[in-house]
Every structure is written in C-alpha cells, then in structure tokens.
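Dropping the structure in here first, questions after.
The complex is shown incomplete by one protein chain, all other protein chains being positioned as in the whole.
By written order: A, B and C. Residues from 1 in each chain.
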Amino acid sequence: MKSKIFASCAEAVRDIPDGSVIAFGGFSAIGAPANLLKALAEQGAKNLTCVLNSPRNSPNLPAAAPDIGILCERGQVKKVICAFTAPTRLSQTMTFAKYYEQGLVEAELVPQGTLAERLRAAGAGIPAFYTPTAVGTELAVGRETRHFNGREYLLELALPVDYAFVRAHRADAFGNLQFHGSQRNFNPVMATAARTVIAEVEEEILPRGKMDPNQVHTTGLFVQRMVRIPPPPEGYWPIPPKRADE
Amino acid sequence: MKSKIFASCAEAVRDIPDGSVIAFGGFSAIGAPANLLKALAEQGAKNLTCVLNSPRNSPNLPAAAPDIGILCERGQVKKVICAFTAPTRLSQTMTFAKYYEQGLVEAELVPQGTLAERLRAAGAGIPAFYTPTAVGTELAVGRETRHFNGREYLLELALPVDYAFVRAHRADAFGNLQFHGSQRNFNPVMATAARTVIAEVEEEILPRGKMDPNQVHTTGLFVQRMVRIPPPPEGYWPIPPKRADE
Amino acid sequence: MSDAKGLSRQQMCDRLAMEFQDGWVVNLGLGIPTLCSNCAFGDREIIFHSENGVIGYGPLAKPGDEDLHLTNAGGQYVTLQPGAAIVHHADSFAMIRGGRIDVTVLGAYEVAENGDFANWKMAGQKGGGIGGAMDLAVGAKNVFLAMEQLTRDGKPRLVERCAIPVTARGVVKLVITNLGLFQITKDGFLLREIAPGVALDQIKAQTGGKLTVANPLPTVRLT
Partner (left out) sequence: MSDAKGLSRQQMCDRLAMEFQDGWVVNLGLGIPTLCSNCAFGDREIIFHSENGVIGYGPLAKPGDEDLHLTNAGGQYVTLQPGAAIVHHADSFAMIRGGRIDVTVLGAYEVAENGDFANWKMAGQKGGGIGGAMDLAVGAKNVFLAMEQLTRDGKPRLVERCAIPVTARGVVKLVITNLGLFQITKDGFLLREIAPGVALDQIKAQTGGKLTVANPLPTVRLT
C-alpha cells in the first residue's frame, strides 16, 4: 500500500481542484488545521465551499491561527457553511464577515449540532434525518417539517465534502489518529464525511502497531494523507507541543 | 452525588418493572452482560421487550454465556427486537426460536446496521432517519420510502429503551467505561439510547481521575449503575479475565 | 427617583446556580452565563458540559498552567475535574439533543412572555452567530436565561413577543436579570424574587409583556 505520509502541507494539498468542498476541523483555534489552511491559501484553488464551525478563530486565544478569512482575502471562497456568520459581539471583527456582508462570499448558517450531525450522516450513508433544532425559527421558513410523537422536527440533509482538513495529536503510518483534549471536536466527524482526508499531525508519525487499537479516535480507513507539522518558524504552530507534564 | 456502584447484579436489577424495554449489549457472547441477564432471570420481571443483536450466542465460543433463551423459558419475554430470529444454519438450535415459532414470543427483525443506527438515533435526539438498507426487501413492504439524489431510502424510527445492560472491561466511579477488543460492539450505542444504564464491569472500579479523559469509550453521563462482576463460581464469567500479556 | 442597578452579574449567576441540583449536567452559554461556573455549590456536584465535547470541566486554568489543547466552548482554558471525559462534536450534540443536559444557561437579547427567546441575530444584521444555542435550547431539560433587564438603549429585554429572529419557541423556564428572578408561566412573566433595593414599579416599567408578581414577593436569595 502506498505511503500516506507527505513531506509537506504544500504537497498534500497540491492537487486540490477549483470548486472543491472542504471541511476544516477545529473549534476556534483548537484542533484547527492551520498549516494546511495556509498551504491551501498559497496553492490558490478558487471557488471553494468551506465547511467549518466558525470562519473566525476566538479572540480569547493568545496565538490565534489564521482563519478562513485569509482565503476570502485571496478570492478563493465561493461559499461558507458554518454556525457563525457574524461575530458574537459587536466589538469583534471577522474578516469573512466583510466579504459576506458585501455579497462577495455566500454563506449558509447552520446550527452547530445540525452541522455536526449532517457531516456525520454523510459519513454514515444516511441521506437525511429529522432534528428538533431550529424548528419555529427563521432557518426553518419554507422547509419541510414533520411530527413524530407529537413533536415537530425539521428535515436535514447529509453534508458530504470532497476534502477534510484535520489536525491530530498523534498518528500511525496506517492513518489512525488520536486527538488530545478538546482538539478532537469536529475533526473525527469531518473525517468520516470526506472522500479525501488530509491530517496535519503534531507528533512523530508512529510505525504501525504502536498505537493501541482500543484507543484510536479516527481509524486509518478514513485518512489518505498525513503531514507532520514542522516546528516554527516554518510551520504554523499556534498550539505549542504538549508539555512534559501532560 | 450518590454512588453508582451496586454490590450485586441482583441489587442493580431489583426495581426493573414488568413491561420494560431492555437492550442487551454484546455480539454473540463477547461483551454480553451475562451476569445481569442471569440476575434479571432470577428477578422475574415479565412482559419484557428485549433489544439485542441476536437472541442466541455463537456456538463457536467455548464458554457460551446464557442467552435470552433463559428469559423466554421463564415466560418473561413479550417481544424481541433483533437481527436474527432464526439460526443461520439448519443444524443449529436456538431456544428463543422455539418460542417465536410457536407464537409465544413476538419478534421484530431488523438489519444489524439499522438496529445500531436506530439506537444511536434515540440517544442523539433524532426521531427518524433514512437508510438504503432493506429497500426492495420483504422488510420494506408497506413502509415509507423516499428518493434522495435518485436513490431510494427507507424511513426508520429511533429505538429508545428503558434500560441498557452493558458489559465493560474497566470503569471509574463516575461511570466512565472502557471496553476491550470487540467487546465494545453494541454496548456504547445502547448506553446512549437508555434512560438507565447498568454496567457489569470486569476489573476493579477505579477512583475518579484514574482514567484518561481522552480514552473514555462511554462517558459516565450515561451510566447510572455499575457492578463489579464476581469471580466464578458465584459470578457468571464466560470470558476469562485478561491475561498478563494483554 | 433614579433606577436601581440591582444585582451584579455574578449575583445573577449565583442565584440561578442555586437551582442546579446535585448531579446535574450544566451547559453554560457565552457571556454572563459563564459566571455560573464560579459559584459555590457546597455538597452539590455539578458536571459542566461544553459543546466542544468536554464533559466535566472545572475552574479556569491558572495563567502559565493551561493545557493548550483544552478550552471550553467560550475559548477559555479550563481544567478537568476527576472523572472528566472528551467526546467529538457529533457525540457532544447527541448528548444535547438526546436530553442529557439538565440545564443550559444562555444569554439573550430578548425573551418573550410565552418562553420564546432570541440570542443569535441582532436587528439589522445580515449574519448571525447561532453556535450551539439552537440545539441547546431544544435539547436541554431546562433553559434558563441570564441577561440585563434593559438593552443598552434602555429598552426592555422581557417582551410580549420577540421582534428579532428567535432561537427557539416556548422553551424558557427561568430568567434572571439584574432586577429579579422571573419564571415563564402560561400567564407570562411571573416575578418570583426581586433584587434588593429595587422597587416593583421599576420592574413594571422596565418589563414588556404580561407581568404577574408573586405574593408574597421575597428579595432575591443570595446565599
């Protein structure tokens, strides 16, 4: 079997065509594949649809990673599917929002749990499901609802993607991934929804057989490409490597 | 918070009322909560609906655990929801099947993946979903189907249960569970679908803080009662404790 | 007579947190609600759940002591309590929609007398920030709100009907503001407790929608 290990993020994203639908893991900067994102900005693919929790990283974090605002600035983004299309406070700014408000980038606003579940459904061969979320809101206007056991639910469709960019803490050569702490978030879910998963990995990629099969978070079946993140300053490493006491 | 640790399986199942819907983890004897099953047989609750992969343990296994045939024999079972209502070979026997064929026990036959997904949906607040499984078969006769992207899918409803009996390898006092090997199978899924989860645990129940939060398979949010399995001959222990080389 | 300011934000959260029962799983929204994690719970054990899959987080991490892979949903570096566990986002929201959260405390722009509330999109905005609020609002067993009585422009946030897009319909049970504790009933807002130093007339003047008042009307419990 061909090695899944790529020498650089640039190499791992080189063939991504214009028009791709790409999911980006991460919840704010934690678990976000910042190095792959930056490589994609440099690669230049256009007309992209980006699927992610928020087009902006949290301002609370000291070393915020680049967010998909950098893709908007380069004119690479057609549409964003996410749970936030505006900052949560008036005092905050968000690069993406400027493009969205001017109509230069489209957006589909999806409740966070619905976003996770639509991605999971895509990975699980479930084309559609019903959820109580967003019933009675602006998001449900004109859409199909249905009652089960006397409660109203909204029909939601699976959200498959072409690529998922994920960030993992550890990996083995087969592509099995482990995440640390809340870095996990959307990463395993997006991995199941994608035809091609590209993982940036924080630690050395282990030989096969060195990861406990009982403790794999994303199995290597889902992962086609992996890149060990280079240390700063070459690599974008918003999250320092774990400390000795971890 | 009240301790979740019970002294015996008998105590853990004592209050289960007649008419309960109970899911049993396990895939053949592996991961099956044999001690809780036996305690339920002794407790005597009747009119039960049992949800599980198969009402019969595999004959391939040397120390097969009791299967829900023992509940059928005691007249405790109203209905079984499962993926097998007959042995897979004519040469095999299955206690449940005798009761089913005579009309003494009802059964609902569900494809294994649909069973897992219906349980998962119940735990995830999803009342219904569409699946390609069983389209065009006897199981779909008279039922609602729908096309998405040109393919036909069957509507399936969530399957919530009152209790789930699960078997785990390790636990901590909060109720976090870890499974070993293919013992995992239906156990974590059923745990999410139940109002009350009762776990039989193979190893000593750890104090809180002694299980890596990154490596929990079923979180303690789902688990209300735990019992450490006593060693044979008191405890039913079809699966020997792990060996030193594990 | 100038208006009283009433409770501090921490006091508002302290009062709400008294409603949390031993063993409850609690999810806190951004803003004021995060202060609920600072409250003293005595011998009640509270399990804090965060949308990003952290179950059982504890106090904020001390500066220099952060695990840089671990934040709550607000992006704050937190610690883990013994017994904590991490799950992925789909599993986290499965817990939310599946009814495993005993209470969510959310901030809001508006709450209506019928229990509708709005917290994701301000008037005139093109975009909005839903995050996990819509899932929490329909999934949690109890929805509590923690909010100021008035907007910055001095308009009531407790209203007859929400003027901006709602987050969910008819789900709010309890609202704490700087002026008092309100319960949503079929007769609208029931003022259950009044903040110390606040006059009932001020609350009447600063509440839209139907208001009823508990009789007797105690002051807000603070310990």
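The rule is simple: contacts are C-beta pairs under 8 Å (C-beta built on N, C-alpha and C of every residue); 3 or more make two chains touch, one makes a residue touch a chain.
All values reported here derive from a predicted model rather than from experimental measurement.
Participant: Sort by label and list the shown chains the missing chain touches.
Facilitator: Contacts of the unshown chain, counting the full complex: A, B.
Participant: With respect to the chain omitted from the figure, which of B:T85, B:N176 or B:N214 is a touching residue?
Facilitator: Missing-chain contact among the listed residues: B:T85.
Participant: Looking beyond the chains shown, say which of B:A41, B:L109 or B:L206 touches the absent one.
Facilitator: B:L109
Participant: Just one of A:G19, A:G44, A:P213 or A:P231 touches the chain that is missing; which is it?
Facilitator: Reading the full complex, the residue touching the unseen chain is A:P213.
Participant: Which positions on subunit B touch the chain that was left off?
Facilitator: The missing chain touches subunit B at positions 27-28, 30-31, 53-54, 58-61, 83-88, 90, 97, 100-101, 107, 109-114, 116-117, 119-120, 131-139, 169, 179-189, 217, 239-240, 242, 246.
Participant: Could you pull out which residues of subunit A are in touch with the chain that's been left out?
Facilitator: 1-2, 120, 122-126, 172-174, 176, 192, 207-209, 211, 213-214, 216, 219-222
By our rule, only the chains that are shown with their structure count from here on.
Participant: Report the chain whose mean Cα position is at the greatest distance from that of subunit A.
Facilitator: Looking at centroid distances, B is the chain farthest away.
Participant: As a quick test, compute the distance in whole Å between the mean CA positions of subunit A and subunit C.
Facilitator: Once rounded, the distance between the two centres reads 29 Å.
Participant: In angstrom, rounded to a whole number, how far apart do the mean CA points of subunit A and subunit B lie?
Facilitator: 34
Participant: If you average the Cα atoms of subunit B and of subunit C to get two centres, how far apart are those centres in Å?
Facilitator: For subunit B versus subunit C, the centre distance works out to 37 Å.
Participant: Return the residues of subunit C touching two or more other chains; collapse runs of consecutive numbers into ranges.
Facilitator: 86-87, 90, 93-94, 96-97, 139
Participant: Could you pull out the residues of subunit A that touch at least 2 other chains?
Facilitator: In subunit A, the residues touching two or more other chains are 117, 131-132, 179-181, 184.
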